[in-house]
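This is the structure I want to talk about, given as structure tokens.
Certain chains of the assembly are absent from this excerpt, and the rest are unmoved.
Labels for the chains are A and B, by order of writing; each one numbers its residues from 1.
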Amino acid sequence: MDYLMNCWYMAGWSDDVPGSQLVARTFLDQPVVMFRRSDGTPAALLDRCPHRVVPLSRGIHLGNAVQCAYHGLRFDGSGACIQNPHGAIPPAARVKSFPMADAHGILWIWMGDEPPVEEAIPDLSHIQALPALAQSKGTMPSACSYLLIIDNVADLSHVEYLHASTLGGGAFIGSRPRVAGSENDTVVTITQLSEAVAAPPVYDRFLATPGVKVDLMNRVTWMAPGVLKLDISVVPVGEAPESGLRTFNAHIVTPCTATTSHYWYWLGRDYRPEDADLTRLRQALMTDVFHVEDKPILEAQQALLGTTDLYAAHPVLMGTDGGPTRIRRSLGRLMSAASDNRVSSAQ
Amino acid sequence: MDYLMNCWYMAGWSDDVPGSQLVARTFLDQPVVMFRRSDGTPAALLDRCPHRVVPLSRGIHLGNAVQCAYHGLRFDGSGACIQNPHGAIPPAARVKSFPMADAHGILWIWMGDEPPVEEAIPDLSHIQALPALAQSKGTMPSACSYLLIIDNVADLSHVEYLHASTLGGGAFIGSRPRVAGSENDTVVTITQLSEAVAAPPVYDRFLATPGVKVDLMNRVTWMAPGVLKLDISVVPVGEAPESGLRTFNAHIVTPCTATTSHYWYWLGRDYRPEDADLTRLRQALMTDVFHVEDKPILEAQQALLGTTDLYAAHPVLMGTDGGPTRIRRSLGRLMSAASDNRVSSAQ
């Protein structure tokens, strides 16, 4: 499958890769082994010893290096072979390495061949800055394309049906989302305003005056290729925005293969900052709703599609599909531009 | 795989689809969702929402319609979209529907594009007309082509080997079956007469005088594409046919995929009409014999064949293969005629 290559993908939470371990994950169809150097910086190598095609992740972690389990070749974080116990180091003994970054509690990996662009690391510092007890995060591997997960988050109209009894309440039906995209195609925002509606039950009881009408805003911000920020504000009609409730969340996907994905979420809020029970409740709700309601649908979509892309399967689109469609178009243009680039630099 | 399309396939027993449920089954490689309209008539749709390719069977059944689980589009039994909660109904929002019929306790589905022919519904009223306590039926999904099941029933010589200790007794070896087919290729009969033989044990003890010699007749009647009626009569030599024992049975197959099948059986008899224990015994024997003796062989055949058709694998044929071979030839001619038809109507 084709992927956008020269960009940052989430590789995991920073604490998924402790100093002492080798962690194997597949990104964009490529097996990767991740570890930390002695100074704590993360490193990632193709998880395939160039000697006899053994996963390096079955070996051991030694200081700055990985030692292959089979015959003991040792590779540092740059992929260079730094030790061959059986003789001279063969010049070809080098394994592909992938740049990594560790930012705001997240490990990012750059799978492309161009030099990594530090400034392009998605900025999620606003969630990390929230009170620690008001944050939670999770991991939900899914047997579907990352694009189906993006479609799911970028079209919240499904909340009123798929999540009718858990998250629904009518707010996503009355109004039409506004879709806007950046000129360079790396950002798309989908904003849905519902004015003077009942607050969704999960918010209502935390309002100063439960039961009052609110202005509800849901904003999804897609950042290419796989980050979806989700900001929600619930403000009693006529009151100042600051008096409302706000949550700041992120849903992040990275392709494992064409039909499987790494899916992470990060939830935060600015009210009741010390209420760990509420944090646990929101976390449990997120996990349950995903596993019971979204995941079966996403995986059934993939099973029906096989290896065909949804948009190649001639779906009937409607107004609510504006967000997903815009994101897929932006992603398509970014991928075309990247391939034009490859062609022109080859000339 | 190629299938005969414009014909009736069994989709299940009538009571497999109660009024309140959505039932998902695959027929001829196509996912289908079945349900009943408010008036009880059965309906079948392609099990794939045209919006975002989700199985409609994961949704809910509402009166005459199915509502998709993901975003709530609603489709009636004709496949028309009758409600879009998010705006106007997109003109393309229509899902393929399949004609169904409910006859003699069986649901039939018409998978082809030509108009369904009501009179072509296989007539099994003679079994339904038997005493209720003397009937039983069952479902035996099998990991093999429906053609291998047809071969099995259409050549009963296997009874003396595969079922030597359960159903055998010698009747299928002494005589050669007579094979006859209708000119239009939709019916083939295979009749085997064994004169003046010992009655098979399962019949002998119900004769007026157990132990007498009998004339035994087994007649298999194939009706394209997947019905096999099996009529058996056991008549003491020299007595009137009416004084004998007769059973009327059907074995019915519908392709699920090229290598998996729906397989149903229906057993009935005209003697000891109130003996529910005998009915249970015949039912248990049928189920046990199939699961222990036939199913492993049929599935092992399929495993050896992979996706190759048996008759393309150059089997060595013998006299006993007359029935299966005639049926496969008839089916082949029906499929060729159907495809000639398509070509000429396209001109």
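Everything that follows uses one rule, which is that a contact is a pair of C-beta atoms (placed from the backbone, for glycine too) under 8 Å apart; a residue touches a chain by one contact, two chains touch by 3 or more.
Bear in mind that the values here come from a model prediction, so they are computed numbers and not experimental data.
Asker: Because only 2 copies sit in place here, please give the count for the whole complex.
Answerer: Taking the entire complex into account, the copy number is 3.
By definition in this document, only the chains that are shown with their structure count from here on.
Asker: Suppose each chain is reduced to the average of its Cα coordinates; what separation in Å results between subunit A and subunit B?
Answerer: A distance of 49 Å separates the two centres.
Asker: So in the complex, which bits of subunit B are touching subunit A?
Answerer: Going through subunit B, the ones touching subunit A are 31, 48, 50-55, 58, 67-72, 84-87, 90, 92-93.
Asker: So in the complex, the part of subunit A that touches subunit B is made up of which residues?
Answerer: Residues in contact with subunit B: 151, 155, 157-158, 160-162, 173, 176, 296-297, 300-301, 304-305, 310, 313, 315-320.
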